[in-house]
Structure formats: C-alpha cells, structure tokens
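All protein chains of the complex are present and in place, except for one that has been dropped.
For reference, chains read A, B and C in written order, and residue numbers begin at 1 within each chain.
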C-alpha cells in the first residue's frame, strides 16, 4: 500500500477502502485480488462504528458495540466493545510471558509459543461489562440500543483451559483464589474463584480465528464464560494462586454493588439473564403500519438461554419468540418475533429465562430488590415505545 | 484518520496500524480508544496474509487462506479465501436488487432492505473451492498447507432461507432447478438443484456478524452448505427458476470432473469428507524431539464430521484424534492429537469420516476411482513427512 | 400479510439485459451472424487473447478454443469448446455474458451469433458458409455431447464404510 493509496483510504469509513463505483458492475472488470495486501477490509458502504463514552480521558473510558447493526450472532472483532483503564498497550508477543505462581508446587512461566503448543479449546462466548445499561437505573437516559446495551459482544475464543496450566504447575489443592494481572498501564487485577477457573476458565490468544485484537488483550487475555467483563483480564501476564481474594481496587471500590441499605455486595460475578430488542429500537422510525420482524439478543452468564418472550403491550401479555440460533453455554442467542403493527401506540419488550430457571426481571422487581444505586448488573426488561408516527424511543413502564 | 496517520499506516502489515512499542507497557499510558475511528484493526505483530495463485491476470485468479495460522475454527473475514472470475465489483447496496422469476406465480424483486426485513437464520458453515488441492493430483506439488488446502474457509453466515423467498414468489411445484447469477464482470452463473435450495439454501448478507466482505459477494451471495464453492454465487442479483439445468460454462467446461475413460461427471456438487494436519505441516521445522500437539481441520459437505484418525507412520497404524470443537452440519471441526516425536523419520496423516459413513480416501483409492485428470474434488489423505532434522515436507505415500 | 406481501413485482424493464440461454434454444434471442462476420469480429475483439488461430495465449489467460478432440481419455486431455463443451448454446451464453474479457458484455446478439459461428467453424463443427440464429444454434450437435455421465454415482466400494484397520 503506497502513500497515495493511504491518502485515498483516509477518506473511506473506518475499516474500509474507497473504490470507484461503476454504473454497471457487469460491464467493467472488477478490481484485482490482493490489492488489499492479503488482508481484506469491509465495504465502503458500511459505516457503523463503535462510539465512545464522553469521559474526561480516553485512556480510561469505554466504547459501545453497534448492536442494532449486527448481522448474526458474532460481533466483528473490529466492533467489539472496549473498556480500558490505562489505554491500549502495544505488546510484542515474543517478549510476553504468563507467570503462574503462588500456591503451586512449581511456579512456571509460559511464553506465547509455549501456550500455543498446549492443547487448546475453541468456544463461543459473550462478554458483557457489568456496567452495561447502568445509565438506566435512575430513569430513562440513553437514546438507542448501542448506548443502552452496547457493552456486550460475542466472539469465538481459542486458548488453553486454566485446568491445563494447573496441571503444569501442580496446583496446591488448598488454593481457592487466583489473582489475574494485566500488563497495561492500569496493571489491572482481579481475584477469581478457583471453582470458576477450574470449571471453564480459559487463557485465550485467539479471537474469531485470528490473534486477539489489541483492544481485547493482545497477545493474551483471561476468558471467564459468563463472568462480568472486568474479570476477563486483558494483556494477561500473571496468575498468582492464593487461598483468599486480594480485594483489589477494582473489586472493592468499583465492581461492587451498593444496596439501598448502604451495604454492598462483593464478587457478584455471574452476569444475570438479559435480553434486548435491537429492531425496532430507540431512534428508529417505522415507515408505515404493516408487518415487522422484531429481532434482538438474549444471554445469560449462568448457562444457556432457555426461552425468550415478547410483549408488544408493555408487559400486559407475552408470547414466545423464535430462537434463531442454537443456545450455547454463556453465549448470546438471536431471537425474532413476527409482528403486525397496526399503527397505534405500542411498547415492545423482551424477557428471557435461562436453563437454571433464573429470569430477567421487570424494572420494578429489580429496583425493589436492589435499589437504584447498584451501578452494575442492571438487567431489567427494556421497553421501547412506538408512537403513532412510528418513532421508537426508550421508555420505562 | 489524517494523511500523516495514513502514511504511518502504510508501513504496517496489511490490516494493521503501527504503534510505538514501549519497553514496559505498565509504565506508560496506552493509546486512547477510538484512535481507530471506531473500527479496530489487527495487531502490528500479526503478518499472515492471503497469498495469490500466479495467474496471467489477477481478475480471474484465487487467493489462499493461511490455514496453519488460524486460531480456532472461524476464518477471519479478512483472510477468507477468494476466487474471482471478473475481479471484485464495488456495488452500492441501495441500488442492488435480487430478482426471482421464471417458474414462479409471482415474479418478484427484493431490495437489500426487503431482504433484511425477512426472517433470517444464522449458521456456521465452511466454503471450499472444489479446486482445493488440485495441484496434488499428478504428484507432490505445493509446499505448504496454505497452498495445498487454503481454498477453505469457515464463517458464520446470516441471511434468508431460499424457502422463505419461495413462499413469497409462489414457486411452481414443477420447478427442479434454479439459475443463480452474479452482478460481477463474469456475470457468474450456476444451476442449483431445487432440492438443495429448499433444504438449506440461504441468501446471505451477513458474515461473522457484519455485512459480507466485498470479496465474498457484498452485498449478497448464495450460500449452499457443503456445496462446491463456485456454486455460492457472489454479488447475487438473480434467481431464475426452471425445470432443467442451464448447462452454463462454469458447470460444463469448468466444474465437471474428467475420468480416465474420457467421460466427465457434471454437477458433482457436494464436497467430500476431507481433513488436513495444519501443525506440523509443509515448510515447518520441529526444533527438537519431544511432545507436540498435532492439530488440523476436518470437514465434509454431507453433514457433520463423525470422527478423525491420525497416523504417524504413513498410514500403517491409526488412532483416534480429539475433536476440539462441536461438529455442526457442513462445518469444519478442529482436531488434535498428542504426539511424542522420538526424532526418527515419520509420516503424519489424518483421515475422517462423516455422519453418512462417507470416508476420506487414500490417494491410491482416489486415483483408482477417478484417474488423475479430474481437476476438482481432490480429497485424498494428505501426508507430511518429518525427517530426522525435524523438517516437514509434502509427500505422497 | 403473509409471504405474499414480501418483495415487490418485477417491472417491465427490470430484467433488461439479464438472460441465460439454456440448451434447447427456447430462450435464445433474435438476431443472426455468419462465420465470415465472426472472423472479422473475432480478429478485432478476441484474437489478442485467444490467438489468431484460436490456439490460446497463455500469458493473457485466453484459453485455447479449438482442438483436443480425441484427447480426453489420454494422459494429457485438452479441453476446448470443440473437444469438451456439450452444448453450443453455452458458447453463446458465455461469450454474451463475460467476453471479451477486457470489455465484458459489450457485444450485440448479432455479434455473438457471428463469433459463435466462427469458433464452431474453426472447431470443425460448422461449415465455412454457416450462419447462426436461435433455431440454427439449438440444432448444433457438439462433438462431445455424449461425453458425460448421466448422473452422479456413489462408489460404495471405495468411498463409503469404515476402513479395515
């Protein structure tokens, strides 16, 4: 790619390259292959991007996945939501090691080459920030589903099970907790229960068939299926095995849930059942009465989604939605529901259950249980109002 | 992205952007989010690319997926193999229609918006060019697995079932074939059996969570799970329903299989069971004797992979491999096999069966059955020789 | 509103320029062309890639279009329009849709009839004074018309069933 091409590329939407658009593509030879250098880009007509929260500094901030624009179940790696506490580090994988020490018989380090040579697993899981939807606790705030629910993304992850490393270091059977530490400027740390790590914890280096993206922890991150996003330590460099949690700033000052009695819960790690309608959703407009396919995502940190229901009358009556993908453990599903809009006002809602029987709460029940100061784990049923003009807005009922 | 940034970007590997590498990423703030404009790129340390066949013109040619570098089961969209017959067209989706006509009661056109409003399905499938591995018919030719087997990629696809459109146009029950036509300069056409289209044929607009990539048919392609790649018409603009095949140039002159008696088979559409070891594979070198995880891909066009076996002695003895992903219909699986290399010469092979009982053939059986002039559908067991120095080469045994 | 309301009717001009010409000829367009006309057109539009003698020019990607008869069962089969293609309609269809490679879709129906007549003549399939139109093209019997198996088959002995060891 030369400078001229790069200048031209600068005019295209992020992730795309601009090409001339022929009047009739069947009458003109298309562009030759490998003009892209061997790594393709998205179409110049696709313009959806992550948007960022307006924080004082963009090195501790977050970006939202454009959920309403997602086609299918996976999130394209370039649109995976982000949360950074010390910016995105640039790490040379040939100098990166994972240290595993503490309550182990043989403290070990693993180079990236070591890790890639070990038996691997490949599994599809969502990651959701436990701060997803936090703006909605005290009332309607965000205008569209990218802002209300966009701290959620789904990928195919590839890496080594924690249990594989546990064998290699000869884990002390008394060990109960593991500190995971990142190599970013925040040197991010979280304490993870041993039960979780031994059940399905993964040390992943692959995302959607290729190496992790830099924003997702290149070259290595922790993947804890269904756990709140902050625990999936990115740029993972160290696992310190212990018999107690470390009570890091992230898990005390930040990711703890304040109840209305002034006391807080620590280590609320599993993400609760949740679903959201992405079409139609806030800031959209239905052009005219008629048939519409309501679609959206449902997910749960506790296993598989069992079922999704839809209401078009603000929760008075419910009917089952179709599940359009096969439920997998700790993975989003797509749902849909055929709806005839007669042109009158409607309030659209979805709710889900998971295979453990846990259900997504009404806003009333959630607040009765948790108050409005929890910050994290807001999983109330989302309501979208459709007015007689077809305008769709965020409401709470 | 300004011009200066674009100039800098021009020095990075394809698909990546160059950033400074700090000596200690924990001591320096990382880069801010959204410097990428909201659509991320891969790490500057990741350099694997598609490579192209050396053809007289790069508008009718193909590129190979770097299979040995794939992490997991999916192929990153930017590395999906390509085969073009008239270059890559640039198509504005707001002007693109799909016409469905011929033996239907109501000929219809569908805009992209129409199609996206219909009920959709999301499924993971491989696409393999039936010319994959064609260099190996007459003897050892290609040096590495990207060249031998790289016309194979796996994606999550999203779109409308053909049967959904069939209802909309009120298909004539006598119809047996459908011509699918692309909007590229080759105006590519193939005749597809109605049974296939009605069983699982899809009109897809989504790939790995976002719109199809331009090289994969943006904005619309046909997806025929397990069928030879050429039939998955890209830039799809027309479906003409008929009671007989159209005998297009692609399905007579090209994608037909010549037997040694001088006669050829037409419409050999399903891809046969096939597997290949990607580690270790051609042009790699094992540094020293010891433990290695043999890994690779297996797939079949007829349903799910049932089992994979490994031989390390050129086919004399076999043992089952682990399947590291869940078999899904017409989808690749990852397999692995723990191997102790004692430093002596070895010949590594994999073979697979599918759920219909079809099996991957030895080279001897395949050639006994088909001769060496078939060009397409070469699915013989692949052999990689490891010499005493650890060098891995393509061999035939 | 069920499936019958999805999509919209095709307008009278919507399919203009979109066609496929299957064997049987029922779909072939009006128009005609002779071998002589085809020779000139071929020289102008095709020869720089496929060769003056239709022998193919590998450096351009332009295939050999004639020759190869009797080679298909040999060690070195030569597949050309003459030796391999089962249907003459396919030649019309393909040239009309995709050739010339450097200006695809630029030929009129008359021109494609003429060029097809010329290629078939050089392949020894049509006489020097031949002309082609829809009816005549559908009558052409290609040398390898019977060179294809009637359908796909399962080779159970080799392809199915688990191996012994």
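Note that in this section contacts are C-beta pairs under 8 Å (C-beta built on N, C-alpha and C of every residue); 3 or more make two chains touch, one makes a residue touch a chain.
Everything numeric here is computed off the predicted structure, so don't read it as measured data.
Within the full complex, the chain left out of the display contacts the shown chains A, B. Across A:152, A:185, A:286 or A:333, the single residue that touches the chain missing here is A:185. Of the candidate positions A:63, A:155 or A:268, contact with the unshown chain belongs to A:268. Residue A:238 is the one among A:83, A:96, A:147 or A:238 that touches the chain not shown. If you put the missing chain back, the residues of chain B touching it would be 24, 26-29, 290-291, 340. Residues of chain A in touch with the missing chain: 55-57, 60, 85-86, 97, 99-101, 106-111, 114, 118, 164-165, 167-170, 179, 181, 185-187, 189, 237-238, 240, 242, 244-249, 252-253, 256, 258-269, 272, 317-318, 351, 353, 356-359, 361, 365-366, 368-369, 373.
Assume only the chains that are shown with their structure count from here on.
If you sketch which chains touch which, every chain touches every other chain without exception.
Between chain A and chain B the centroid-to-centroid distance comes to 28 Å (mean Cα coordinates, whole Å). Centre-to-centre separation between chain A and chain C, using Cα means, comes to 51 Å.
In chain A, the positions touching at least two other chains are 26-29.
Multi-chain contact residues of chain C, defined as those touching 2 or more other chains: 97, 101, 104-105.
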